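In this view, the complex is presented without one of its protein chains, the others remaining in place.
The block that comes next holds chain A.
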Amino acid sequence: MSSLEEKRFPGPLRGQLIFAIVFFVVALLLLSQIGEQTKWVKRTKFFAQPRFWPAVGLIGMVVFGGLHLWKLPRRRFDRMDYREWRIWFLAIEWVGWFLLYVLLVPIIGYLPTTMIFMPIITWRLGYRDKRMLWVAATFGTLVVVLFKSLLQVKIPGGLIYEYLPSALRSFFILNL
């Protein structure tokens, strides 16, 4: 049965312990590197030292992170924690999709990549409806037109645009 502290804890308890441990350990590791990674300059006031603010941040992370860990109402792992870690791990798939998209844009070009990427990821999400796939492709096209063609946001043209006829090439590189 959960204790009163566990019941009053704002937010879910699953996953809190590992997060607090990792946060605390990383803060400690970073703090241990402060001598190597920052400098103490002679003839400079204490508050103007390059080491001062990293030290404030890291000591704060260690102290408050440590207190948070100490004050956690449940300090043992439980079945729900393992389930939560699995969810965190599975989210890495979407990072993979995002990075794949990032890598493909400079090669295939912004418009073609987005037009293909949106329906594929929509398919992956389980929307097999034709209408949904069309909506996804249209959304992709609209994003490109809005940001690159109208707002002129800086996104380079794709490598494959080089193979287009010269009149089309500059238009594609600049607008799509």
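Here are a few things to note about the model shown:
The rule is short, and it goes like this: a residue touches a chain if its C-beta (ideal position, glycine included) is under 8 Å from a C-beta of that chain, and two chains touch if they have at least 3 such contacts; residues count from 1.
Note that in this section contacts and distances are computed from a predicted model.
Name of the non-displayed chain as stated in its UniProt record, restricted to "Autoinducer 2 import system permease protein LsrD", "Putative tricarboxylic transport membrane protein", "Aspartate carbamoyltransferase" or "Heme exporter protein B": "Putative tricarboxylic transport membrane protein".
Screening A:V25, A:V102 or A:L174 for touch with the missing chain picks out A:V102. Contact residues of chain A toward the unshown chain are 4-5, 8-12, 15-16, 19-20, 23, 27, 30, 33, 37-39, 41, 44-45, 47-48, 50-51, 53-54, 56-61, 64-65, 67-68, 71, 84, 87-88, 90-92, 94-95, 97-99, 101-103, 105-106, 114, 117-118, 121-122, 125-127, 132, 136, 139-140, 143, 147, 151-156.
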